[in-house]
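For reference, the structure discussed in these notes is given below.
Just one protein chain is left out here, and the rest sit where they should.
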Amino acid sequence: MNSESSVVAKQTDAVSDTESQSLRTRDQLAPADHLEILRQLYLARYFDVRLIKEKRRGRLRGTLYSSHNQEAILVGTLFGLRPDDWISPIHRDMPAFFLKDMRSGWNNPDRKGMSVAEVCAQVWGKEASPIRARDNWSHIGSLDKGIIYSTSMLAATIPVAAGVAFAFKLDGQDSVVLTYNGEGATARGDFHEGINFAAIHKLPLITIIENNQWAYGTPVELECPTEDVADRAKGYDIPGLIADGQDVLDVYDKTMWAVERARRGRGPSIIECKTFRAYGHGDHDDDRAMRYRDAEEIERGRSRDPISVYKRYLVEAQLLSAEEADRHTPENRDALQVTDDDFPPEVIAALKEAVEFAVSSPLPEAEEAFRWVFAEDAE
Amino acid sequence: MNSESSVVAKQTDAVSDTESQSLRTRDQLAPADHLEILRQLYLARYFDVRLIKEKRRGRLRGTLYSSHNQEAILVGTLFGLRPDDWISPIHRDMPAFFLKDMRSGWNNPDRKGMSVAEVCAQVWGKEASPIRARDNWSHIGSLDKGIIYSTSMLAATIPVAAGVAFAFKLDGQDSVVLTYNGEGATARGDFHEGINFAAIHKLPLITIIENNQWAYGTPVELECPTEDVADRAKGYDIPGLIADGQDVLDVYDKTMWAVERARRGRGPSIIECKTFRAYGHGDHDDDRAMRYRDAEEIERGRSRDPISVYKRYLVEAQLLSAEEADRHTPENRDALQVTDDDFPPEVIAALKEAVEFAVSSPLPEAEEAFRWVFAEDAE
Amino acid sequence: MSAAAAQAQAKNYLTALKDALHEEMERDPNLVCMGEDIGILGGAFGVTEGLLDRFGPLRVVDMPISESAIVGAAIGLAMRGKRVVVEMQFIDFISCGFDQIVNNAATMCYRSAGKVNLPIVIRGPSGGYGGGGPYHSQQNEAWFAHSPGLKVVCPSTPSDAKGLLRASIRDPNPVVFYEVKELYRKRDIVEEIPDGEFLVPLGHATIRREGSDVTVVTYGNMVHFCLKAAERLAEQDVQAEVIDIRTIVPLDEETIRTSIEKTNRVVVVNEASRTCGFAGELLARISEFGFELLDAPPVRVTRADTPVPWVKPLESAVLPSVDGIFEAAMKVVRY
Partner (left out) sequence: MSAAAAQAQAKNYLTALKDALHEEMERDPNLVCMGEDIGILGGAFGVTEGLLDRFGPLRVVDMPISESAIVGAAIGLAMRGKRVVVEMQFIDFISCGFDQIVNNAATMCYRSAGKVNLPIVIRGPSGGYGGGGPYHSQQNEAWFAHSPGLKVVCPSTPSDAKGLLRASIRDPNPVVFYEVKELYRKRDIVEEIPDGEFLVPLGHATIRREGSDVTVVTYGNMVHFCLKAAERLAEQDVQAEVIDIRTIVPLDEETIRTSIEKTNRVVVVNEASRTCGFAGELLARISEFGFELLDAPPVRVTRADTPVPWVKPLESAVLPSVDGIFEAAMKVVRY
C-alpha cells in the first residue's frame, strides 16, 4: 500500500474480526489486466470530458452529474465482478453502465454490460436508448445484463438490490449485487431498511459509498454523524471497509474481499470509497460549487487524480514504462483543457463511434408516450 | 449490581469511551424515593391487571397491549426526569402517561403528567379523554405536559421527538426528550432518519428500546441483525446502553446517565432495556402467542418480575423489611389470579377513582366528528 | 374429507383468500409471499396461515417492520422473475412504503419501455366500521388510482376475493388489493366457491342487483350497504341497480354506462373521504359520458372529509350509512 492510501489504514472492527481472507486480490491480476484497467480509466474519463464539452455546447438535455475524479471507484468495483453479478449505479455513475463486464471484450455483443453506444443513445435521448429515453440519464437498466433500473429517489434502489440478492439466495445462486450510493444518500430511511434486511438474511449485497464529501451543497458532516461513513456498517454488524477512492487497486481489493465473502454466504458489506467531487453537483451547479466550497478544498480534493495514482503504481511495479505512462496524460487537468490527443486511440474510437450512433439515431415517436403504462401482451 | 443484572455487563464501546460520569445515580435516591418507585411499580401493574380484566369482560374497545412485566422500564426511565422534559410513549406504554412526573405528587393537578383519570377516560373512550377519544389508546398527548402525540406508524414519532429536541436546542433549553420504541420498530426508516438527524446535531434525544424479544409474531433475530439492539447506536457513534429491563434501578441509572449527558449538549443515546412480553402482542393475540412462543420461553421470560427484583434489592439494601415486602405480592402471578388484596390501598384508591370517573363520563357527541379537521379560531 | 366435499364447503371471505394463496403458491414455484408476521404467526388476521410450514422461509418471508424495504425487495425479486404477494398488516401502513409503490413499482413498466413487468400484489385489510381509529380504518385507494401503472382491486364477496386475488397474482402488473376486513369472517356472505381454475378477470364489473330506477355504483364493503339500501328502496317501489365495479383500475365503464342508459339516474357510493376520492372520479366520468343520459344530478355518498375517528359515535357519524345511501337514492329518484 503506498503512502497515498494511508487514508484506508483504519478499518472498522467488523473487518479485522471476521475473516482472514486476503485483502490483496490485486496480486492475482495479470499484466494485461492492469493495462485493461488503465484503458477503462481512460475511457471513463474521456466519456466524462466529452459529455462536459457537449453539455457546455448545449447539445445535451438534462443534468450531467460528472464522474470526474471518481472513476477509480467504478473501474475498481466492477473489474472483478462476474458477468452474472448485478449492479445498480446512481446519477454520478454513468460510465458504470458500459464498464460492467467490459473485461469480456469492449465490443463483445454478449457481454453483460451495456455498449457505449447504448449509453450514448440514452444520454442523447434517442430511441436506441435501452429505455427509449423515457426516463433520464442514469435511470437505465437491463434485466439481461444485470443492471437494476433506479428512480431518482436516493437510496430507494438499496431495498430493490436486496430483493435481487434475496432472489439469488432463493435460487441457490452465488451471484452478488453491488449497489452504489453517495454519502448523502446514507441518511435515507431506505438505506437503513434495505441494509438491515440484507444483514438479517446475510444476503450478497455490497453497498459502495462514494464519499465525495458533498451531497449537492451539503457537507458530509451534516449528513452523517460518524467519523467515517463506513461506520454505519457497525449498526448492522457487517464489515464497513474504507477504500481510497482514488486508488483503483485499493477499491478493487476491498471490493473483491466483500464479494468473495458475500459469495460464501457471509452476508453484506459496506465499502466507503473516499473521493472528491471535481465539479459542481450537476453541471448547472459548477459555478456555485466554487463558492460554497473554497478553492483550496477543491485544489486538495482534486490533487490525487485516479489516473496518475494508478500510473505511479504501475511504473513502480514495473508494469508500465515511464515513457508509456507519459504517452497520454489527461490526468490532473480540467476537462475543458483536455483534448483528444490526451487519450489512447482505442478509447477515442470507442466513444466516437458511440456518439455518432447516438447523434444519428432517431428520437422516439410521440405516439409511444401512451404505451407501456401497463404490460403489453404483444411484447 | 446484583447478579441478576449481569445481562447489562456488556456495554457498547461508545459508553466506556465517552465520559466518566457516574452510572450509579441511584446512590442519590432517598429512602422515600425508593418507596415511591415501588408504589409506582404497583400502580403500573395494577393498572394493567385491571385493564386485562376489563377487556376480558368485554368492557373496553380497541386493543390492549399489555405492559405486564415491562413496568420497570417505564418507572425507571421516567422517575428521574424533570417536569419540563418530554416523552413519547408507544402502544405498550399506557402507564407512562400518568407515571410522567408522578414524583410531583399523584394528585397534584399542576404536575406535568396526565392524571390516571384522564388516561382512563381515554381507555374507556370518553369525552374527558385528553383527545376526546378521537384516536385510540396510546395516541394521546399534551403539549402542556410534554407528551408527544403519536400515530400508529411505528418509529414515526422518533423524527418528531428529534424536532422537539431541536426546539430545545434552538431555545437554549436543557430539557430532554425520551422516545420509546419496541425492538421491532428499530427496523423502520424513520428510526434511522430521526436518530441520524439527532446525532448530527447532538440533540437531547434518548431512545428507549423495550426489547421484549418479539415484535408481534416475529422474533428479534428477524428484525435486527446485531447481537444487541443497542448496537444500532454504533452506526451513529452515540452511546448504546444496555439495561436490565427487569431492574428498575438499572434502567434508572442508565437513563440518568444518558439524560445528564444530553443536558450537557453531548447528544443522543439509545438505551436497550432487555425484557420479555408477558402476554400476546395484544389481548387478541394471547392464545396464539402461546403457540408461536414455547411454554418454556414464556416461563423463562416471565421469571424475573420487576416488582420482585426490586423488592429483593430493597430488602438487601435494608430499605424495606421482609415483612413490608410480603405485605402486597402481585408479582410473579398471572393477571387473572391477582386480586385487589395484592396491592396497597393507595394504589387501589387511585385507580378506583379514575375508573369510576371514566365509566361515568359521557361519550363525545356525534356532531363533534366534523370538527377540528382544521384549526378553529374560536378555540 | 374428499375433494368433492371440500368443494361443496361454504367459505368465508378470509378462507377464500387463504385458499387462493395456498393454491397459487402450490401452482407457481416462483411465487413468494413477504410481509410482517405472515410466517410464524400466519398473519395478523390469519390470511397467510399455514404457508410457512408448507413452503418454507425462503418463499414465505417474515419481514422486518420496513414497509419501504418490503415493497422494494418485492421489486427486486420480481426483477429476477419471481411473482410476489406483499402483505401490509393494515392497508393504512402502506403510506410507509408509498414511494416504492408509486414511484418505483408503478412506473417501472413505463420507464423500461415495457421491458420490465412487475407481477406484485400488495394486499392488506382495509376499511372502517370496526372501531379501528385513524390508522386501522383507511380506504386509501384513490392515492393509487391516481398513480398511473397500478391496478387497484377491491372484492366484496368470498368468490370474488378468491377469483380476483388469483387473477391479480397472475397479472403482469403491480396490483394494490384491498381486502375488506369487516368481511373477513362475515357469516351471511359465505359462499361455495367453484374449485379448479376459478379466476375473476380484472376490469369487469358485476351487477349485484338489477333495477330500472336508479344506478348505484360501488365496491367493497359498500356493496352490502347498497344492497341493504336497495331493499329499503324496493319497499318504496324504487328499483335500484347495484353495480359492484370490483376493480377500480382498470374500470369497467361499459357496465356503468349501460345501466345509466336504462335508469338515467346515478348514485356513487364509496367509503373513502370525499375530496379526490374515487367516487369523485366516477362522478367526473359519468358527467363526461353521461350528460345526455342523466335526468337528475349525480350524487355521491362518501366518508366526510375527516380522518376516521375512534369512538363509535364519531366513527359512525363520518362513515357512509345505509340510511345515507337510501336518502341519496330517494333524492335522485324524486328529482
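So that you can tell them apart, the chains are marked A, B and C in the order they are listed, and the count of residues begins at 1 in each.
The rule we apply is simple: a residue touches a chain if its C-beta (ideal position, glycine included) is under 8 Å from a C-beta of that chain, and two chains touch if they have at least 3 such contacts.
Given the structure is predicted, the values throughout are model-derived calculations rather than measurements.
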Listed residues B:Ala96, B:Ile148, B:Cys224 or B:Ile348, member touching the removed chain: B:Ile148
Touching residue (missing chain; options A:Pro83, A:Gly217 or A:Pro344): A:Gly217
Touching residue (missing chain; options B:Ala161, B:Val251, B:Ala289 or B:Ala325): B:Ala161
Which one, C:Leu51, C:Ala78, C:Ala142 or C:Ile260, makes contact with the chain that was left out? C:Ala142
Where subunit C meets the chain that is not shown, the residues are 92, 95-96, 98-99, 102-103, 106-107, 110-111, 134-135, 140, 142-143, 145-149, 249, 272-273, 275-281, 283-289, 291-292, 294, 296-300, 305-307, 309
Touch list for subunit A against the chain that is not drawn: 61-62, 125, 132-136, 139, 151-156, 184-185, 187-189, 215-219, 222-224, 288, 292, 363-370, 373
Extract the touching residues of subunit B with respect to the undisplayed chain. 130-132, 134-135, 139, 141-143, 148-149, 151-153, 156-171, 189-190, 193-194, 196-197, 200, 368, 371-376, 379
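The working rule: only the chains that are shown with their structure count from here on.
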I'd like the Å distance between the centres of subunit A and subunit C, where a centre is the mean of that chain's Cα atoms. 43
Gap in Å, rounded to a whole number, between the CA centres of subunit B and subunit A: 46
Any idea how many Å lie between the Cα centroids of subunit B and subunit C? 38
Residues of subunit B engaged with two or more neighbouring chains: 187-190, 222-224
Among all residues of subunit C, which ones touch two or more of the remaining chains? 63-64, 66, 68-69
